[in-house]
Each structure stands twice: as structure tokens, then as C-alpha cells.
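Here the complex is missing one protein chain, while the rest keep their positions.
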Amino acid sequence: MDQPLTGNKSFGKIKAESLCFHCGSELPARKFSLEDKSFCCEGCVTVYSLLKDKDLCRYYDITRNPGVEAIKPVFKEKFLFLDHPEIRERLIRFSDGKTSLVNFVLPAIHCSSCIWLLEHLYRLSPGINRSVIQFQAREIQIWFQEDLISLRKLAELLASIGYEPAIEESGFQKDAEEKEDKSLYYRLGVAGFCFGNIMLLSFPEYFSLANSREEGMSLLFRLLNFTLALPVLLYSAVPFIRSAWNSIRQKEINLDVPLAAGILAMFFRSSWDLAFDLGPGFMDTLGGLVFFLLIGRWFQRRVYSRFSFDRDYKAYFPLAVTRIMEDDCQEILPLARLESGHRLLIRNQELIPADAMLLKGNALIDYSFVTGESMPIACAEGEFLYAGGRQTGAGIEIQILRPVSESYLTKLWNHSSFHKNKEEAFATFSHKVSHYFTQAIAVVALLAAAYWLFQGLSQRALDAFTAVLIIACPCALALSSPFALGNALRIMERNRFYVKNIATVEALAAADSLVLDKTGTLTPAGSGEVNWEGITLKDEKALFTALFSQSIHPLSRRAAAWLGGNVSLSVQEFQEVSGKGICGQVNGLNLRAGSFSWVTESAADAQSHFSADTRVWLSLEGALLGSLKFSQQYRPALGKVLSELRNTLTLAVLSGDGQQEESRLREYFTPSEPLLFRQSPEQKLEYIKQMQLAGHKVIMAGDGLNDAGALKQSDAGIALTEGNAGFTPSSDAILEGSNFHLLPRLLAFARRSVQVIHLSFMISILYNVTGLFFAVQGTLSPLFAAVLMPVSSVTVVVFTTVLTTWMGRKEGLL
Amino acid sequence: MSVMLVLIFFSISTALLFLIAFVWAVRNGQFEDDYTPSVRILLDDVASSIEPNPKITPNQTPSLTPESHASGQV
Partner (left out) sequence: MQADKFSYDNRIVRLFMIASVTFGVVGMLVGLLAAMQLYWPELNFGMPYTSFGRIRPLHTNAVIFAFIGNAMFMGIYYALPRLCKSPMFSPFLSRVNFWGWQLIILAAAITLPLGITTSKEYAELEWPIDIAIALIWVVFGINMIGTLVKRRERHIYVAIWFFIATWVTVAVLHIVNSFELPVSLFKSYSLYAGVQDALVQWWYGHNAVAFFLTTPFLGLMYYYLPKAAERPVYSYRLSILHFWTLIFLYIWAGPHHLLYSTLPDWAQSLGVVFSIMLIAPSWGGMVNGLLTLRGAWDKVQENPVLKFMVVAVTCYGMSTFEGPMLSLKNVNAIAHFSDWVVAHVHIGGLGWNGFMIFGMLYWLVPKLYGREIFSVKLANAHFWLGSLGIIFYAVPMYFAALVQGLMWKEFTPEGILKYPNFLETTLQIIPMYMLRSIGGALYLIGVFVMIYNLMKTAYAGKFIGEEYAEAPPLSPATHPEPGEHWHRRLFERRPFLLTIFATVAILIGGVVELVPTFLIESNVPTIASVKPYTPLELEGRDIYIREGCVGCHSQLVRPFRSETARYGEYSKSGEYVYDHPFLWGSKRTGPDLQRVGKKYPDSWHYRHMYEPGDMAPGSIMPAYSWLHENTLDLSDLKGKISAMRILGVPYPEGYEDQAEADLQTQANSITKNLKSEGVNTSSDKEIIALIAYLQRLGTDIKLKKTESTNN
């Protein structure tokens, strides 16, 4: 793992002055200044002054502008639920009454400054004893004293300096895999130790110890060898034997079967030889084999604990919600206990956990999670609210209509496609090969044995039989795909393309069609163009900036940003009517902004405020000035990327939003390529399914929760993520949006890597054939085996690694 | 070559010693994080010039005012 940690987000050219001292994002028109430094937003200023106050400014020396961009303001109550004993219980990993230990995932960790700052948390609060970062996992371990700082305050503290913890269900069950982790290491250690020493003790045999006057010694050596081989067989080799056994029980042969056969053959044949003094045996080969195999496993294991590839909807929802009791007092309720009929308080930025009805308040729901539609929807009281929507604006009160699991969004997870495990479904190349391979070996072994029996040489027959199993033990075979694809994974990772496992690489290589989601996939999330249609604005800019910056409506914020005047002007009689618009007095002038009806104070229907192409009309002293047109913006060089993809894949687009963008989207696609809009999650899933039934291997690329079904159903689901947020639906691979343009090359690379495996398979088969030539004659010398095994393995490993790296270069990924 | 025995004895015991150390290391979680340590050694732990003042508790860390709330959104 080697992302260079020279943190700052590569604004190389731009002069530091034009960047926010804290986060390095470009300074807006209205920048904040403190001392001689300038900042992009108040959030950054706050953090800076806090760190300065605590003598933590070294943070800024380690890497330039290390801060987290656009610190999401966390509403006061966001972490209230951490006070709930049940939740706390589940989060705290260890507590001795005084000190407690908690693990948080902080998606914002990105550079060495982060590590330094977060490991100096103790300077920020007397309650914190110590904190340790695990960079790759984006995880922090904090030992703290709950009597001095509560779990909630801790979370808030982290959020306040820009490292908001992402607390989700999946965060809880980690320990299991850690255990597995360790056992692999133990097995490696034991195998390595035994291998080294067995080798030492075997060579004397090969180098004619026996016929020098050292029988006593050679006997001792053999005994030691046997003893050292036991742990290899009984401990280190267990995973292979076990998996072989399972696969036999399930009547489908995987590569571990011949491996296990080889291992067992080696052990017993050697024990036999040692016992009856027939030779030194194959113990060293055995040790080496198992050692190499384990190395392979270790190499191929890629845990991006920073990403969770199989999140379900729970991940998106808070662990707890605020329930309003009959007597109108509030209590925190773990999500699990939520039932229909409950009344909930949903605050600004909070998610609606289940389908509900709006009781009180101005709902302005942002469904971007669910539909990909970026424009918030205003809802009137009594209206139906879908689970997964996010309230923007003042708090609202809702009544739950359906339990979480049956809500519109979450129903998706009851769909069959979420219950089948893709890895099993997709037979990897090595699986297929090993099938025939194993049978072939079995036949050869038996034939050889039969032949010698026929010749009446029973001992020879036994030798030949075991020898075949030993020599055919497909060590190289087993190593080639872990190393080829393991290396491929690394190279992809360098390009911010995080692939779940090597099976996925093969799936990506095999695919013949690609289905894309629109918002967040073809368009960077939350981005957009603003066009002004109307009289050219001069002083009005300033006036309306002032007006807009009073409102927290997303459109207002974008409008203000676009107008970009300073906010010094004060606004009187500001008024915001949800679903209509805003108005107020600046410099004694009446300003109105919002829907046409609102601005012109005519009686057109209110909803047109968020019409097909989103517009905000402005009027000054009742005179209509024009309208701001908000439209989406596609990823740079989208056309080029798509045409590259077209060479190998058939394309289609499934979008959750309305038709309005179709015309612009068409520009990028050929008429033959289907563009479907207003697709519900189920529809998307179904669409993929149909393609597969039509015999296609499908890659789905999407970002929203609404793509979750499709991603899951597809042969390889690629989820796009923006920056550090890293909040993705379940998928097989995660691609950082900024690198979307690399997709064609990444897929090409995947295909090449698979070709590499095919080649390396041939090589290892060649080795096996040579070996077999000797084996069948029952004249396999241990030394020969001891040499052939590592040689074949090493060649294959080097071959695959070098070749994949070279391929990576060729694709310009390195 | 009786001395060979001695050498083998010592070598194997030393190797064994390291095996034990290895097991301990894994058990202790030494290899759980195989990246951060390589960065951590680059960051010197210079002593803070000011005494961290005990009065400050997190609830005094800047709570988010509506403005800062508003700013930086979208």
C-alpha cells in the first residue's frame, strides 16, 4: 500500500495565497481572514483557531493545507443517540469503568497531517487519554474517560475539527474477521519456521550424508524432519484440506482438492519412506508448498476496511431516532425498535428512516440518496414521505406508516438478488480449470499405478501413484491468479479504483455491457451549472447575494455562490415560504426570489417552483429581472470516455430523475443506446436481470441507494464515490468519481490481467507435465521435487507480477 | 561431527525463539496495521510549548452557530 502521503490535494500550480490555508480549496469571493491567513469558510476558521489555541499548528507544517474541505456543519443533536445506553454499549469495545475504548471510522482521514492531529487529540480534551489511527482503515481508536467526556461529546469534538465519524451498523462486527486475519499469520509463521528447518535437515540427505559415516546423524535428522512436518500438516495446511473436503462434499471440485491430495500424499509417502528408511521423503517440499500457498493467500487478501462493500440500507440510517411520546416529551429510540405509528422528530439534515406521513413543519426533502434527483422536494403536511429522504430546513414531525424493513426503499433488500452470494455464482477461471485438471490427475495417477501393478511391482505402483499426486500438486496453478490479480488489485487501487476481490476482476474482464446511472455517475454529485436569463445584473448582484445568503435552501446557496457579492448588506423582514420562495428588504428595496408565481405574486401553481428545468425567478421592487436556470453538468470528457467504452461494451443509462435532461444526455449517446428515466430501484434491478437472461454479462455503475439493487444484481457493480465521503451502496468495486475518466482503461487492464493468468496457467501446466513424466515411472527423487516445486512457483509468481505491472504501465495506470 | 549437533541445536532454538516472538507479535496485533507505523515514525512528537489548560472541556469547543451552520453548505 503506497499512496504517497504528501497530502495536499495537488493544487500544484495555483499559488498558496489563492487557497484556503486550512483546507486548500480555492478561496471564494467572500473569503474569511484571520491573522495573515485567509480561509474559504467559517468552518475552516473555527478549526484553525481551535488548533492554534491548543498549539496543534504543526498540523499545517506536515502537509500543505491538510484540512478537510467544506466541513459539513453537524447539527447539534446529530449525535444525541450516542447517549442512549444501548447504542453506547454496542460502540464501546472495552471499558474498565474508568477508561473506555471506542473505534470510529473517520472517512475524512487522508494525509499524514490527519494522523498527527488525530493522534494528538489528548491536547483537545482532558478526557481523552490516547488515540491511534489506522490509516488504511480510516479508523481511529480512542481511549477516553467517560466521566470527563461522553461518547457523544467525543463524536462532536471530532466533527468540529472536520473528522466526522461515520457510525453505522456494519462497524460493529469486525472482530470475527480479525480472528481469521491472525490465524493466517500464525499459519504462515509456523510454516515458515518448519520449512526453513526441514530444508536445513533435508539437504544433508541430498548431499550424500547417508553414505558418509553419519548414520546416527541422518536418523536424527529424519526424526526432526518428521516432527517439524507435523505442525505443517496439522496446523498450517488445515485451510486447504478443509476447503477441499467441503468442495468434495458439495460435489464441485475446486483447486484445493488436488492441493490437499498432494499435501496428504507428500506427508504419508514421506512418513512411509522415513519409517522404512527408503529415502529422505518430501517433507521439505511439503513445507515449501504450504508456505508458498499461504504467502499467496496473504498477498491476495485485500481488506479495504475503509470501504464496506456490502452495506445494506441500515448503513444509511441513524442508529437511533428521536421519538415524540404521547406527552410530547422526546426520547431516543434505537432504530431496531421503531414501529409504525411512532411519531418522530426529524431535524435538519436527518434522514427519514421509514415511509411516513408528514405531521408538522415545512418538509423540504432531498431524495438524492433514493432517486439521484438532486433537487429537494417540498411537501405539504399530510403528504407521504419516502424512507431515505433527508430533511433540509427546520425540524419536522412525522408519523411512521411502515416498519423500516418494509419501506419503499428497503423493500429492495428483500429481493432475491440480495440473498445469493455472487462469488459462488461466478465460477472463476481457475475453478473451471481445476475441475478438469483434478480429473486428469486422478486418471493419470490410477493408470500409472495400474500399469506398475500389472508389471507386478506393487511398491513401484505405490511410488508412481503418490509421485503423480505430489508432482501434480498445482502449487504454481494455485499461486498464479492470486498474484496476478492481487497485483492487479493494487494497481487499480493506485488509481482510486477499489475492487472487492479477485473474482470481481475476472467479472469485470468478462463483461460485455455497461449500464450507467445518471446523477452522481455521469454527473458529479451536487454539481451544476447556473445560467442567468434576463437583464444583465449589476448592483442587483450584491442585493440578491445578501437575500439568498439568508436562506439555507440548497438553491439559495448555489444562487448566492454564483452571484458571489459580499454579504455585508443587511436584510430586513426576511421571509421564506417553503415551496414558494424568499423575500426581504435590502437597502430599503423589496426583493423576491423563487417560483414564477411567488415572484410575480400571481396565482400560478406553486409546484412550478421546482419545474422540469429548475429556475429561480428574481424581482426587484416588483419588476421581474429574469431567472437563474440550474442545470446539471456532466463529467469532463464524458463523450470521449463513453466512446472508448463503446469499443468493447454496449451502453445503457438508467436514471431516477425526470425526462428534463434527456435532450442534453442524448448528445453523448447514440440513438440506439437506451436512456431510461424515472426508473425505480426495482425497475433498474429488473432491467439488469433481463439483460442477463438475454445472456449478457453486465457491469452496473451507479452511486445512489436507488442503484443498490441493480449493483447487486449485476455481474460486477461499480459504485462511484466523491472524495473522502466514501459512502456507497453495496457493490463489488468502488471508483472515485474524479477518476471516472479512467474507467475504460481500468476495464481494459482487468481484461489483460485475466489474459496473464491464462498464460501463467499454461506455464505451470508445462511444469506439471515435465514432472509427471518422471512421476509415472515411479522414479521421482525427493530432490527433484524439492527443486521443481519452488522453481515452478517462483517463475509463475514473478511472471504474473511482472507482466501485470507491465500491462498496468501500458494502460497508463502506473 | 558432533559439533554439528551443537550448532543445529543452537540454530533451531534461536529460530524457535523468533517463532515465539512472531506469535506474540501477531497475538499482540503488531501486524494489524501494516501502513500507518511507517508514516508515524516521520512525525516527531515535539513537546507542546503551552500547558494544555484543564478548564477547556469539549462542550466549550466551538458549538456550531447558525451562521457557521449555514456557511459551507452545498
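In this document, chain identifiers A and B correspond to the written order of the chains, with residue numbering beginning at 1 in each.
Just so it is clear, contacts are C-beta pairs under 8 Å (C-beta built on N, C-alpha and C of every residue); 3 or more make two chains touch, one makes a residue touch a chain.
Treat the numbers as computed from the prediction; the structure is a model and nothing was measured.
Among A:W143, A:Y235 or A:W532, only A:W143 touches the chain left out of the display. The chain not shown here is touched by just one of A:S49, A:N129 or A:Q399, and that residue is A:N129. The residue touching the chain not shown here, chosen from A:F193, A:W452, A:F483 or A:F799, is A:F193. Residue positions on chain A in contact with the hidden chain: 1-2, 4-6, 93-94, 96, 99, 101, 122-123, 125-130, 132, 143, 145, 175, 189, 192-193, 195-196, 199-200, 203-209, 212-214, in rising order.
Along chain B, the points of touch with the absent chain fall at residues 1-7, 9-11, 13-15, 17-18, 20-25, 27-31, 33-35, 37-42, 44-48, 52.
Please note the rule applied: only the chains that are shown with their structure count from here on.
Chain B has its Cα centroid 24 Å from the Cα centroid of chain A.
For chain B in complex with chain A, the touching residues are 1, 4-5, 8, 11-12, 15-16, 18-19, 22-23, 26-27, 31-36, 39-40, 42-43, 46, 48-50, 52, 54, 56-59, 61-64, 67-74. Residues of chain A touching chain B in their complex: 1, 5, 40-43, 46, 50, 54-55, 58, 62, 70-76, 112, 115-116, 119, 122-127, 133-137, 148-149, 153-154, 156-157, 160, 178, 181-182, 185-186, 189-190, 193, 196-197, 200-201, 214, 217, 220, 224, 526, 549, 552, 554, 557-558, 561.
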